[in-house]
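Reviewing the structure listed below.
Here is chain A:
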Amino acid sequence: MNTAVWAVTGVLFSAGLAMVVLRRQLLAMLLGLELMAAAANVGLVHQACLLSDAEALAAVAIVIAVAAAEAVVGLSLILRVLRSGRGLGAGELTQLRG
Partner candidate 1 sequence: MSPLTLLWVLPLAGAAACLLAGRFGRTAARLCALASSCAHAGACLAVIKPFIAGGGAGLIAVGGEPLAFGVSYLLAADGFSLALIGLTSFLTLVCVVSSWELEVSAAYWANFLALASALCGVFLARDLFIFYVFWEATLIPMFFIIGLWGSENRRHAAVKFFLFTFAGSVFMLLALLALVSAHHGATGVWTWDLQALKSAPLGAAGPWVFAGLLLGFGVKIPVVPLHTWLPDAHTEAPAAGSVMLAGVMLKMGLYGLIRVAFPLFATLSEAWAPWLAGLAALNAVYGALCAMAQTDLKRLIAYSSIAHLGFCLLGVLSRTDQGLAGGGLQMINHGLTTGALFLMVGFLYERAHKRGLADFGGLAVRAPWLTFFFGFSMLASIGLPGLNGFVGEFMSLSGVAHSAVPLLSVPFFAVAGVVGVTLAAAYALPAYQAVFWAPEAPQSVSGRVTDLDAREKGILWALSALMLWIGLAPQSWLTLIEPSLRGLVR
Partner candidate 2 sequence: MTPAQIPVEAWLLFAAPVAAILLGFFVMRPLAPEKTHWPILLSCAVVTAASFALTARVLAGHSFDVNFWRWAGVGKWGVDFGLRVDGPGMAVLSMVSLVGSLIHVYAAGYMKGDPGFSRFFLVFHLFFLAMIGLLTSNNFVQLYLFWELVGVASYLLVGFWFHKESARAAALKAFLVNRVGDFGFLLAVLLILAYYKVAHFHLVYVQVAGGRHEMLGVIGVLLIWAACAKSAQFPLYFWLPDAMEGPTPVSALMHAATMVTAGLFLLVRAWPLIAAVERLPHLVAAIGAVTALGAAVVAGTKKDLKRILAYSTVSHLGLMMLALGLGQVAAALFHLFTHGFFKAALFLCAGNIAHALGRSTAGVDDVGGMRKAMPVTYACFVAAALSLAGVWPLAGFYSKDAILDAAWRRGGGYAAAGLLVCAASAFYIFRMLFLIFHGKRPQQKRGGERPHEAGPAMAVPVVFLALGALAAGCLRHEISNLVLFGLKGLPMGIPGMAGALNLPGQPLLPEFDWVVFALGTGMAALGAACAYCLTMVDAGWDWRWRGGAAERVFESDFGWKIVVDKIAGGVVACARLVGNVLDKAWWDGLIEGLAASTRGLSERLSIFSAGRLNDSLWWMAAGAALLLGRTLR
């Protein structure tokens, strides 16, 4: 059973990572980030229940809260990018280089 949970975590995390690194769309990348956070949470919550460790469960709660905050900040930035008329593609963000 233990390995199954780790397999899920691994798959989810690598999917999230792939989305962040490969996708061009900013939104998709944001989703990828959330996916990675969720994957780590799965592993954490599984282990915490096994050991019924309160501190770990508190950690899970913290992680969920932080992931949410992250999403908020991410969305606000993406909205500003949209409003400035440059579309969602990550490709156009190349003013800063060298």
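How were these picked? Simply put, all candidates are chains of the complex that A comes from, given by their letters.
Remarks
What we mean here is this: contacts are C-beta pairs under 8 Å (C-beta built on N, C-alpha and C of every residue); 3 or more make two chains touch, one makes a residue touch a chain; residues count from 1.
This structure is a prediction, so every number in the text was calculated from the model and none was measured.
Checking the candidates 1 or 2 against chain A in this complex, the single touching one is 2. Against candidate 2, the residues of chain A that register as touching in their complex are 17, 20-22, 24, 29, 90-91, 93-98.
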